[in-house]
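The other protein chains are all here in position, but one chain of the complex has been omitted.
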Amino acid sequence: MPESYVPIFVFLVVNVAVAVLIIALSTYLVKRKPTAQKLMPYECGMDPFGTARKRFSVKFFVVAMLFIIFDIEAVFLYPWAVVFKDLKLFGLIEMVVFIAVLLLGLFYAWKKGALEWQ
Amino acid sequence: MVTLGAIVLVIIKVLLALGVIMTAIAYITLMERKVLAFLQVRLGPNRVGPWGLLQPLADGIKLLFKEEITVAGADKVLYLLAPAVVMVCALLPFAVVPFGKGIVGESFLGIPLDQFDLGKGILADIDTGILFIFAISSLSVYGVVLGGWASNNKYSLLGATRASAQMISYELALGMSVVGVLLLTGSLSLVKIVEDQDWIWKWNCFRQPLAFLIFLIAGSAEVCRTPFDFVECENELVAGYQTEYSSMKFGMFYLAEYGHLLLLSSLVTTLFLGGWQGPILPPFVWFSAKVFFMLFFFIWIRGTYPRLRYDKLMHFGWKVLLPASLVNVVATAVIYSLYLGGKA
Partner (left out) sequence: MEALFFYLFGGLALISSFFVIFLRKPVHNAVALIFTFFCLAGLYLILGAEFVAMIQVLVYAGAIMVLFLFVIMLLNLEEEEAIEGRGNKFRRWLGGFAAVVVFLLLAPVWLMQALPVVKGTFPPEKVQELGNTVWIARLLFTDYLLPFEVASVLLLAAIVGAVFFAMKRM
């Protein structure tokens, strides 16, 4: 392991400790007087009806799917950018082809209305 | 050879950095309230301490002693986990932000400074700094989703799904706009990116104007600032995923929100405004000044623009920003290879 990651690890541990400490403080420092009304989920003062964990639109699924795909594209872009100086024109052509194929996908989603929100 | 002294120094440096970051975050909340107040011809908080300078402290103590309510039907584990995840993910990326040039000198109290990046003006000088930041901040979406889901509240879940869809959509444009900068530097290390911008005309905001613009827009959408604050558009969603959070757990979300703002300002500074580079004054002062300017800029935007509509937000992210950032990558590559070709 490169030794630069040791400070990151220490920083992570300290951050987690601080977060746990804050949660513990807010749990144990305060007197609680819970009542049924207080604990009710907020719904503009009305008694809540039905379950809150409803199924939601398939739209969000499509967005998440497209997100994964373009995230992977971005992952290919980073190493490419690092070695672009060595690859020059060759690197340019191969990445243009790659991006063009994926832009085709974006336009397909666009034309099919997957990016429309009403 | 790893010595105990070096480990102690690492811990001291980490605690020092965390202290500075936490204090800065606390005072950004005050700064936001003050600047917004002045933009709206008010005075802002001015009762607690001179010019209201003790206000963040008072807020913190107040939040800590507020009654803590765990809503009925909440998923207890995730309800506690969500604010912690958001907070840690907001603070952890600061480990790789270069805030200064580093100390001149070989050792401190007999402990050599060439190990664990002790002598550098950064906690951890890693080769993949920018990826580390994107990786950790891509996890902060879970705090939002889990917090909203665990709360057993319709507004929370709606707010969480909306906010997470927004965050992942703009994360793409954010990630790809940086590629132009990486092309010019040829490295993923933030330290190298800063070192590359050693003259003002080599600052990336001039070499990469389109990327700069995309990064600013996508960045403020990513940290959910007005005009993109759909996480908590109070007239539709009460307070979004935070609706059922009270006491210091709400405080942690609040802290994370301003932590993200500070991170965004530091990143804009590092990637596009030359980081700690600048004449005469010490590097850390330059870095702070630029970050302060960016913070002011984002608060100014908040005071000026109204909120967008959700459908327009998603259209803008997918149909304008994403293609634009790809065009920027290709254009940069074309121009840069022409430049390289002319040189060879």
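We call the chains A and B, going by the order they appear; numbering starts again at 1 in every chain.
Methods note: a contact is a pair of C-beta atoms (placed from the backbone, for glycine too) under 8 Å apart; a residue touches a chain by one contact, two chains touch by 3 or more.
Everything numeric in this text was worked out from a predicted model, so none of it was measured.
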Full-assembly contacts of the left-out chain, visible side only, are chains A, B
Checked against the full complex, the residue among B:Val71, B:Val86, B:Leu113 or B:Leu146 that touches the missing chain is B:Leu146
Among listed residues B:Met31, B:Met87 or B:Ile136, the absent chain is touched only by B:Ile136
Listed in rising order, the subunit A residues that touch the chain left out are 1-2, 5, 9, 53-56, 58-62, 64-69, 71-73, 75-76, 78-80, 82-83, 86-87, 91, 94, 97-98, 101-102, 104-106, 108-109, 112-114
Subunit B positions in touch with the non-displayed chain are 2, 75, 77-78, 81, 126-128, 131-132, 134-136, 138-139, 141-142, 145-146, 149, 157, 161, 164, 168, 188
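Note that only the chains that are shown with their structure count from here on.
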Chain-centre distance (mean CA atoms) for subunit A and subunit B, in whole Å, is 14
Within the complex, subunit A is touched by subunit B residues 10-11, 13-15, 17-18, 64-73, 80, 83-84, 87-88, 91-92, 94-96, 115-117, 123-127, 130-132, 149, 151-158, 161, 164-165, 168-169, 171-172, 175-176, 179, 182-183, 186-188, 238, 243-244, 247-249, 251-252, 310-311, 314-315, 318-319, 322-323, 326, 329-330, 333-334, 336-337, 340-341
Listed in rising order, subunit A residues that touch subunit B in their complex are 2-8, 10-12, 14-16, 18-20, 22-23, 25-27, 29-34, 36, 38-44, 48, 52-54, 56, 60, 63-64, 66-67, 70-71, 74, 77-78, 81-85, 88-89, 91-92, 95-96, 99, 103, 106, 110, 115-118
